[in-house]
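Before I ask anything, let me first share the structure, which is written out below as structure tokens.
A single protein chain has been omitted; all remaining protein chains appear in their positions.
So that you can tell them apart, the chains are marked A and B in the order they are listed, and the count of residues begins at 1 in each.
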Amino acid sequence: MIADNANDPIEALTFDLHGETFALEAGLVREVLDLLPETAVPGAPPFVGAVINFRGRVIPLVDLRVAFELDAPPPTIDSRIVVIEHPLDGEPTLIGLRADKVHEVTAIDRAVTEDAPRVGLKWRADFIRFLARRNGDVIVIPDLEQIFAARGQTAVVTPLHPSQS
Amino acid sequence: MSGQDPVAIFRIEARDLLEQVELDLLTLAERQDDRETIDAVFRSLHTLKGSGAMFGFDALAAFTHHCETAFDRVRKGEVAASPALISAVLAARDHMRALAEGEPTEPGVEEALLDDLRRAVDGAGAAPVSTPPSAKTWRVRFSLPPETFVNGGRPLPLLDELRDLGPCEVTAVTDGVPAVEDLNPTDCRLAWDVVVTTEQPRSAIEDVFIFVIDDMTLDITEVVDEPAAQAVAEVVPDAKVAAIEPPKAANSDAPPAEGRPRVAEMLRVPAERLDELMDRVGELVIAQSRLKQVAASSSDQNLMTVSEQIEQLASELREIMMVVRMVPVGQLFGRFRRLIHDLAIETGKTINFATDGETTELDKTIIERLADPLVHLIRNAADHGLETPEQRKASGKPETGHILLAARQSGAEVVITITDDGRGVDRARVRAKAEENGLIQPGQVLTDNELLQLIFAPGFSTATAVTNLSGRGVGMDVVKKTIEGLRGAIEITSTPGQGSVVSLRIPLTLAIIDGLLVRVGASRYVIPLSSVEECVELPVEQDLRSAGRSLVTLRDQLVPFIRLRQMFNTGQEPDPHQKIVVVSTGQERVGLVVDQILGDHQTVIKPLSPFHAAVGAFSGATILGDGGVALILDIGCLVAAGQRPDAQLRAAG
């Protein structure tokens, strides 16, 4: 989890999802992969519609674009899978995240972060941890806990937290 | 083995010992005078105390000491193994377990347990502790040689032993201690002057010093009222033991013989290591299937031969691995004797508990996960199934109720049954409850089996008065879910007035199964081979005709079928010659329409993440030889879907 020490810069991996820049704390990231053959899970929601073979383990492939209601363009030569380890229902779980393009790991200064999700007004506010600004760009730091708990569903009726469901 | 931490070994050992103590105590509850069992309990407690003290489990050692003492008296025939004593030691055992596991314990629990134990011992006293009038007071003076400490000698246990004999007053005699500048701190320069009052004979005092006597000075005198009586110093003359000749080989520098006899033939291995090994075997099986694929597409005869050999070896390794992980269900069944013992006391019912097929083996992980469901089912049988002795008498049954827990292997499954001879399931009450909870419509027509199955519906509970036994927040729905999580199935049959039988069908292993690999659209899926009954061609005319009703006639029986292509929404045209794989779970059958049957596949089961747990149709996934992933079909779920009246619609939609 990101430390709430306001002055500490955060080492984060930045990546694109349909034109928007997102960032994840670098400590969460296990590996960045080129696209792999995917296996669709019939009946699963588009947010997590497939699984992949990651080093002999079957891990879910999450599409954050669904949670942020972004278009999903067809994969390009830049498309990647970011494998993170994140708790899911209390168990540390390996999860693949689709990314349209992956950038470098960079330090995001909390000092320039702002909470007002001006850019993200169209999105569920609780899906965003905070926004950061860099070279005029806005970087979205998603709240994976909330997104995973809601299974990426953008409807507001979705319970905010599994414990309340 | 050699690298293992003794403390870790002790934890496992303590668990085993305490489990054994429990079983033995329960045996004693039935056969009070069973000498062998009494000895066994004493021995277990003794080991627990001794080893516990060795590895820093001081609280455990101290507490166990009291129980050991109590059982020592049972062993010596001073106290009977009364039901009260058994119950007290059983309760104490639970506390020991908590201490051994390092669980937090409530303050005051220990005192309460020891009070119970004392009361039980006092109440059970066949022969009251003799406080013979002949207690005498002795003055014991002794000193040890200066090199005692260096040689590993310890005066404290000697003093403790003297204290065990009776009230004791110990004075250290410092006359022999030199001035500080001359003092060597490793020398033993103290002497002791002990006044002890005991009913034990003088020889008991001498025995305390029996192994140190050779090098020490000892003076034992009886203290008579006139303290003037001074006896002559008396040293027990026995120096033989120390004079043992060194064995001939003792000083030789010969290296230890390589071929030392293997004495302990049973090897204890931490379960995680077996899990790791199992994982590796799983990887091997996957790599092997890749090799097989490569070999098949090449014309290299040698490669093909090697591939076949490796396939054979991997298959054998897998079989061995499965066997290694198997443990008899007896160790699980044993735990329930205690449960029944407690339930009988709590409910006031007389319960005869029998087990059968304890040697039937199951994967260790499965056994662990079966414990909770079985506890619940046995509680249910005792609490709801069995009647009170009065009720039983009134309905002409023997007062003692019977519960039978049995296991047997049936193919690749183990069937565990819990049978009671109680009142049976009250159908009217089940129906009333289900209507009340909105599970069924009032007056809805149900088969008897459907009615009984309602018991497993979420939130269902027939207990009008929630007792503290079964009202623990878990219902039969949780039991069912757990069993299905093990890829097993649960069924109940019941005869009013005669009792109920709950059957669990559990696969032998969790990790690797034999599967049938099929293709639906562009995706491949695995169907557990154990549930496959047969594969048939879907007749073209059936295919065309069955748009509305998906039923196929197989040997004069109508079997519902599900078009996986539609269910999985592949959006592709079906193959011209589709196949039906007929699967079953015990009684119910359903046909699964697939595009192609690809063949047998040794399937290493990989779990799906919680994201996909709710999808339902899949129980896991596996990795194929080409690195692709195939989902494993959850047969229980599909069969249930096929049996539901609306399933055909959904499948067709």
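We adopt the following convention: a residue touches a chain if its C-beta (ideal position, glycine included) is under 8 Å from a C-beta of that chain, and two chains touch if they have at least 3 such contacts.
Heads up, the rule we're going with is that contacts and distances are computed from a predicted model.
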| item | value |
| --- | --- |
| Protein name as given in UniProt for the chain not displayed, "Na+/H+ antiporter subunit B", "Fe-S cluster assembly protein SufD", "Sugar ABC transporter ATP-binding protein" or "Response regulatory domain-containing protein" | "Response regulatory domain-containing protein" |
| For the chain not depicted, the shown chains it touches | B |
| Sole contact to the chain not displayed, among B:A59, B:A204, B:V375 or B:V478 | B:A204 |
| Selected residue (touches chain absent from view) among B:Q32, B:T47, B:T105 or B:Q409 | B:T47 |
| Residues from chain B at the interface with the omitted partner, ascending | 2, 4, 6-7, 9-10, 12-13, 40, 42-43, 46-47, 49-51, 53-55, 61, 65, 68-69, 72, 150-152, 154, 157, 160-161, 164-165, 204, 207-208, 210-211, 241-242, 244-250, 253-257, 260-261, 263-264, 268 |
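Methods note: only the chains that are shown with their structure count from here on.
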| item | value |
| --- | --- |
| Centroid spacing, where centroids are CA-atom means, of chain A and chain B in whole angstrom | 42 |
| Contacting residues of chain B [partner chain A, same complex] | 282-283, 286, 523, 567-570, 606-612, 615-618, 621-623, 627-631 |
| Residue ranges of chain A touching chain B (in the complex, touch as defined) | 37, 39-44, 48, 51-53, 56-60, 62, 88-89, 91, 93, 95, 148, 151 |
